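Take a look at the structure set out below.
The complex appears here minus one protein chain, its other protein chains still in place.
Moving on to subunit A:
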Amino acid sequence: MSEITVDPVTPATDAIFSCRNLAIEFGHGAHRRRILQDVNFDVHQGEFLALLGTSGVGKTTLLRILGGLLAPSEGTQIHFDGAPIDGPPRGVIMVFQDYASSLLTWRTVGRNVALGIENSLSKAEVAQRTREVLDMVGLGDRIDDYPAQLSGGMQQRLQLARALAMRPRVLLMDEPFGALDAMTKANLQDELLRIQRRTGTTVVFITHDIEEAVYVSSRVIVLSGSPGRILLERDVDLPSPRNQVTTKEHPEYLRLRHEIYDAVSDHVNS
């Protein structure tokens, strides 16, 4: 089932991210365990890449490596803009799954958004940028509230706004809507797609939900096994803008969903 569509040796030159022979271990001595192995893929300018996999397969770990929060094992070749990664690459911002613990409860919504830009921009620019991104995520009227006064969906919107304020080239999103109810989740998916179309931001999006992965992305990579490897990689050729009803009735959507389900359950059962 496994297929590798990138050359495992030569780093791609046109890609934003290029991962070759990515591997990582955790633990010491007898407890040392390999979590990811032989992971090869590229992230291209402007794409919406969904990383799909069951719980514990190493999705978060992979995203943290891309975000420069975690160093992979020796032998891994990982490049951003053609240069090896050490530390968070410029223009790459992560959006974390646990929004509650990544917001500053003592700062208002507006001041949370300002956190990443207040050091480098003038007061007026910060105010203007804050307005702009809060309007973009539909929180324009909550600028003076504290995060504790927002619902879960709003808190995740706020985290997205804070990332967008940095004008990122790449957004790395770790199951951003995993903790939300179905309706809020659908709203936020569409909002994110709208923002992505408008800003041209490249998005790497983690999820364990096959339908979500196919719905939002332009390409899906499925991780599976222990240690985790790439099981499957598919382009998603669905018309844009996506629509919660019509896209999910589209023959190609149904076909991809079916194929990925089969691949994942075959792999789990074998």
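The rule we apply is simple: contacts are C-beta pairs under 8 Å (C-beta built on N, C-alpha and C of every residue); 3 or more make two chains touch, one makes a residue touch a chain; residues count from 1.
Convention: contacts and distances are computed from a predicted model.
**Student:** Just go with whichever of "ABC transporter permease", "Xanthine dehydrogenase family protein molybdopterin-binding subunit", "Ferrous iron transport protein B" or "Phenylalanine--tRNA ligase beta subunit" UniProt uses as the name of the absent chain.
**Tutor:** Per the UniProt record, that chain is "ABC transporter permease".
**Student:** Just one of A:Gln45, A:Gln149 or A:Thr246 touches the chain that is missing; which is it?
**Tutor:** The one listed residue touching the chain not shown is A:Gln149.
**Student:** Among A:Gly67, A:Gly110 or A:Gly228, single out the residue that touches the unshown chain.
**Tutor:** Missing-chain contact among the listed residues: A:Gly67.
**Student:** Have a look at A:Pro88, A:Gly140, A:Gly178 or A:Gly225 and name the one touching the chain we're not showing.
**Tutor:** A:Pro88
**Student:** Using the definition of touch stated at the top, determine which of A:Thr108, A:Ser226 or A:Asn243 touches the missing chain.
**Tutor:** Of the listed residues, the one touching the omitted chain is A:Thr108.
**Student:** What residue numbers in subunit A mark contact with the hidden partner chain?
**Tutor:** 67-69, 88, 90, 92-94, 96, 98, 100-102, 104-108, 115-116, 119, 145-146, 148-149, 162, 166
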